[in-house]
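This report refers to the structure that appears directly beneath it.
Let's turn to subunit A:
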Amino acid sequence: MKIVTGNDLKSGAVIWWTGVGWSLDVNQSADVADQGAKIIAREEGVQNVVGAYVIDGEKDADGVRPAHIKERIRALGPTVRPDLTLKPADPAAVNWVI
Partner candidate 1 sequence: MYKYDDYDQQMVDTRVEEFRDQVRRRLAGELTEDQFKPLRLQNGLYLQLHAYMLRVAIPYGTLNSTQMAALGDIADKYDRGYGHFTTRTNIQYNWIKLDDTPDALADLAKVEMHAIQTSGNCIRNISSDQYAGAAADEVADPRPYAELLRQWSSFHPEFLVLPRKFKIAVIASEIDRAAMRLHDIGIRLVRSDAGELGAEFHVGGGMGRTPFIAKKLRDFVPIDQMITFAEACVRVYNRYGRRDNKYKARIKILVHELGLEAYAREVDAEFAHLLTQPIEPPLAELKRIQGFFTDPPFAQETGGEVDPDDRDDPDFRLWLDRNTYPHKQPGYAIANVSLKPIGGIPGDATSDQIRLMADLAREYSFDELRVTHAQNIVFPHVKKRDLYALWQRLDAADLSTPNLDTVGDIIACPGLDYCALANARSIPVAQKISERFGSAEKQAEIGELKLKISGCINACGHHHAGHIGILGVDKKGKENYQLLLGGSEGADTSLGQITGPGFDEDGVVDATEKAIEVYLANKQGEERFLDTYRRIGMAPFKEAIYG
Partner candidate 2 sequence: MVDVQFRFRDDDAVNDPAVTVSAFTEQSNATAVRVEPGDDARELLPSLDRLALVEVAFPNWTDGRGYSSARILREAGYTGELRATGDLVIDMLHHMRRCGFDAFAPEKPLNPDDAKVAFERWENVYQATAVDGRQPIWAKRHPA
């Protein structure tokens, strides 16, 4: 699947396109097929997002997994600071990245 990620203009937080809006949770990502560029142009135009781009991902029983490690780190947080990730209570979360 194709998914769109970027950063929130004001806070800088990593966000994912859900089909109707933006979420902090990668698992909410929608498959944008070939509509990525159009969505990005519109959403950047109205100041909802900055630095948005399209990536490959896969959907399985656990949720959406970006194809490249870079976006998996974006989705979770720094692997060397589990306390600052989106899953601070889950010490195994980093295994999902690698």
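Here is how the candidates were picked: all candidates are chains of the complex that A comes from, given by their letters.
By our rule, a residue touches a chain if its C-beta (ideal position, glycine included) is under 8 Å from a C-beta of that chain, and two chains touch if they have at least 3 such contacts; residues count from 1.
As the structure is a prediction and not an experimental result, all values here were calculated from the model.
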Whereas the rest of 1 or 2 do not touch subunit A in this complex, the one that does is 1
What residues of subunit A sit close enough to touch candidate 1 in their complex?
7, 9-14, 44, 47, 50-51, 67-70, 73-74, 77-81, 84
